[in-house]
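Here it is, the structure, as structure tokens.
Only a single protein chain was left out; the remaining protein chains are all shown in position.
Naming follows writing order (A, B and C), and every chain is counted from residue 1.
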Amino acid sequence: MPELNLIEAVNKALAFELAADENVVILGEDVGVNGGVFRATVGLQQRFGEQRVLDTPLAETLIAGVAVGMASQGLRPVAEIQFMGFIYSTVDQILNHASRLRNRTRGRLTCPMVLRAPYGGGIHAPEHHSESYEAMFAHIPGLRVVIPSSPARAYGLLLASIRDPDPVIFLEPKRIYRLIKQEVVDNGDGLPLDTCYTLRQGSDVTLVSWGAMLHETQQAAEQLVNDGISAEVIDVATLKPLDMQTILDSVSKTGRCVIVHEAARTAGFGAEIAAQLLEHGLLSLLAPVKRVTGYDTVMPLYRLEEFYLPGVDQIITAVREVVEFG
Amino acid sequence: MPELNLIEAVNKALAFELAADENVVILGEDVGVNGGVFRATVGLQQRFGEQRVLDTPLAETLIAGVAVGMASQGLRPVAEIQFMGFIYSTVDQILNHASRLRNRTRGRLTCPMVLRAPYGGGIHAPEHHSESYEAMFAHIPGLRVVIPSSPARAYGLLLASIRDPDPVIFLEPKRIYRLIKQEVVDNGDGLPLDTCYTLRQGSDVTLVSWGAMLHETQQAAEQLVNDGISAEVIDVATLKPLDMQTILDSVSKTGRCVIVHEAARTAGFGAEIAAQLLEHGLLSLLAPVKRVTGYDTVMPLYRLEEFYLPGVDQIITAVREVVEFG
Amino acid sequence: MSGPQRNSNNARESITSFDIHFTRYIDNDGKVVGALPDIAKDPDALIPLYRAMVLNRAFDTKAIALQRTGKLGTYASSLGQEAVFIAVGAVMKKQDVLVPYYRECGAQFLRGVTMTELLLYWAGDERGMDYAGPREDLPICVPIASQIPQAAGVALAMKYRREPRVAVTMFGDGATSKGDFYEAANAAGVWNLPLVFVVINNQWAISVPLREQTRCETLAQKAIAAGFPGEQVDGNDVIAVFDRFSAAMEKARTGGGPTLIEAITYRLSDHTTADDATRYRSDEELRTHWEREPIKRLRQYLITTGYWDQQRDEQLQQKCELEVEQATQAYLDTPPPEPESMFDYLYANLPGALQPQRDDLAKKVKQACQS
Partner (left out) sequence: MSGPQRNSNNARESITSFDIHFTRYIDNDGKVVGALPDIAKDPDALIPLYRAMVLNRAFDTKAIALQRTGKLGTYASSLGQEAVFIAVGAVMKKQDVLVPYYRECGAQFLRGVTMTELLLYWAGDERGMDYAGPREDLPICVPIASQIPQAAGVALAMKYRREPRVAVTMFGDGATSKGDFYEAANAAGVWNLPLVFVVINNQWAISVPLREQTRCETLAQKAIAAGFPGEQVDGNDVIAVFDRFSAAMEKARTGGGPTLIEAITYRLSDHTTADDATRYRSDEELRTHWEREPIKRLRQYLITTGYWDQQRDEQLQQKCELEVEQATQAYLDTPPPEPESMFDYLYANLPGALQPQRDDLAKKVKQACQS
């Protein structure tokens, strides 16, 4: 079995579905000959032709709007936004249209599109290239928001997203595009979109995260073993709709929870998980739920980004605090 | 003293500051001769001229971008977006520019602009005219997000927003534009932007809300007296930056909290308040914190909007649940 | 690219030029201007257009009356702009797709959308967008210009499938200020899409007059920025719209790419029933434009040519009013929507996470019924 990194897994999933379903069309800036600035679509235009893998003019509102229009006619567009920093021009199309088309027409028209975008910091990218705004999309009814954290999950979740009958915002943590290789079976199997993935069993504390931060989170869990702390690690994977049950079950076992994300803290998606723990799991909580997150500052330019990004130490400190609480 | 409704108070504040500061310029669609579709700017162009009160072409990205550009040169633009449903084209300018200009230039350039928009449901408006997306802006570092809930607070908070040296998203709950009249002293006094307003003292439960929903919340508090339940009511007013201390102090007294907002529940701003209660106030909590919110559905067209909007009964039920808890 | 590749002896010279044309066949008084196209000489083709325009206006009158009596929400009238809407609806084929804005009910009726459906829509009921007729047409679009990139997507889907179909999108003069319009037009040019843009230049965007919307002499010239032809027609002359729009459709259908048609017309009504146009425009301007309105003009032409007479006109009026009454009754008789339906079309299958919210709503509904 081939070992793939995350971006190669994305490429494989796209290739699989282009071959399997002629309704699938890829569009975006530089996705053709260039194969995408991160090489997600490399080789695909050559293999499937310019009709199937289409370079667009430099216009994100257009990309999203075209995807909505194509999807309304039964195609399955997979649109790439080059960096999340340029996704904001699509919010109008996503919020007012993509997420609503089925509802507005009582199911007459649907919007089976995927909007892919790399997101997050840590690769010393230029200004506006390193932000994490998943919470913005997770607030919009009618969407799915999916974030993989490993090559295998990128492959399976992306396939499932393309096949999903409704619009999916698929955010790729670019810091780990090439960080790890993993065996990925290129058999076209999708992964379920409505569930969290428990990556590690534990009994003292539940660590909840998604995307690139899972790697620091898993490292923290590893190191905590030395302190005699057994941490369960959950990859949320699909933020919307959220599988809260898996998190609640875990916390009812561990009694403690630390949520880790890279995005700014205030009104980040960690708040939603904490709020639901408070609503549904208060009695099992033995300590406050801590959030280890990016600061409520503008994402700094790269000289300081390491100070912005939550680190393993911060996670460990937070875990110790909740374990020692009370 | 004159009795004003909320929209009249907005108009008075705009007029006051136009007269007081020649750097203040109003721009937006139909704000001139027409005085705005809700009449927020009625009479202002006539009084201050076309230079000060400017009709723009129909283009929201432009409106926000022009405001950023004017603000960068030391003017104080107050831009109107006709309905929040059309604000999404401004997100790119607000998030990538307005909120960052001071930080990016280390204070060399600043962005003292206000973006006003009516928001929320309940007036039988057409499609896309009734949503509540305050959480989206409250997640963006570098912004202020302000929501008045009475004519007097509209007047004072808007004046403070215009005078604030940083960008403010000022969201006006249009359901209560004309609902109540109140004495408003047109003396140019601003109200503090970094604080919550406690509208009613109580000892059994803290009700936290903002905007139009405060009216149902206050009604609920009133009715709960009959059940012998004493509810404290807090108007958050400035969502960002959030004055959590006032809420924590209240909850440490009452031990119980219900958060009420009209926006969809998932990743709504209520989650942030709940999460902070869990982080900082767990020990004082005698019951789970409930959120009474809009559903995670597309805001329905007006035939069903009353079923979407949280009502007094729902608030009362939630309060009873937390009071009877455990 | 012209530019560095060129070799010339003039420092400054013209390298390309553009023309904008205007077309009108029937003037304000119904008199003929220039050589008429076939449709103008074929009563069997022309009279249905007239009928549709009269029906459009009858619907409009009724919708406003319903709104005034509290039986309908905010409604956007077509008054004075019927010629464009009807010509577009009449020329389009069944297999084409309309990507509308919100004012062209006349075009939608000809595509098979029912009056009852549109009344439901304006009465705040999503079922009004589940058109039983044109299943692939997009629904009414309120956020200005946001339908235009979608129309490019619809046209791209047609092109991708190599179908002889055309997408048509309509929008107002105000919409030509939104970036969405330009982005879509530019893409339609690059991709040579089967897409026709119809601009309803009714001179106003709520209270903003055209001269404050753009400094352009014509809106047709906006197509020059997208690299394909744009032209103006007298939008109150149904024959001119029919003729030029037919040509654009034929061109698009046969691989010739997009066209932009600017139809010069006038919004004789308030912007919507929520607006009061007397605040910002003069009675005199309005009066002038009543003299140019499309139905009177066409009737004049039809009567002059002998294709039509007063008696048939009165019969038609009655027939239209009756049809509108029946549709209104059907609308009023439609049982209210189920509140729980707000959950049922959100996703193909309701996610488990939302079931408790749906249950909560059901409880709320039950309580509301009891009290």
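Brief remarks follow.
Going forward, a residue touches a chain if its C-beta (ideal position, glycine included) is under 8 Å from a C-beta of that chain, and two chains touch if they have at least 3 such contacts.
No experiment lies behind these values; they were computed from the predicted model shown.
Contact with the chain not shown here comes from a single listed residue; of A:G35, A:G211 or A:G281, that residue is A:G35.
The chain that is not drawn here is touched, among residues C:D44, C:E217, C:E284 or C:D333, by C:E217.
Note on the undisplayed chain: of the listed residues B:N5, B:N34, B:S72 or B:T206, the one touching it is B:S72.
Although one chain is not drawn, the whole complex shows that of C:Q67, C:Q81, C:T169 or C:N186 it is C:N186 that touches it. Residue-level contact of chain C with the missing chain is found at 1-4, 6-25, 27-28, 33-36, 176-183, 186-187, 189-190, 192, 201, 203, 210-218, 221-228, 232, 234, 236, 240, 264, 266, 292. Within the entire complex, the positions of chain A that touch the omitted partner chain are 29-30, 32-35, 37, 55, 57-62, 85-86, 89, 124-129, 265, 295-298, 300-305, 307-308, 311, 313-314.
Those residues of chain B that touch the chain absent from the view are 25, 51, 56-57, 59, 61-62, 64-75, 77, 92-93, 96-97, 102-110, 141-142, 144, 164-166, 194, 241-245.
Rule of thumb we're sticking to: only the chains that are shown with their structure count from here on.
Centre-to-centre separation between chain B and chain C, using Cα means, comes to 36 Å. Centres computed as Cα averages put chain A at a distance of 40 Å from chain C.
With touch defined as above, residues shared between interfaces to two or more other chains in chain B number as follows: 61, 85-86, 89, 127-128, 295-298.
For chain C, the set of residues touching two or more other chains reads 126, 143, 179, 341-342, 346, 353-354.
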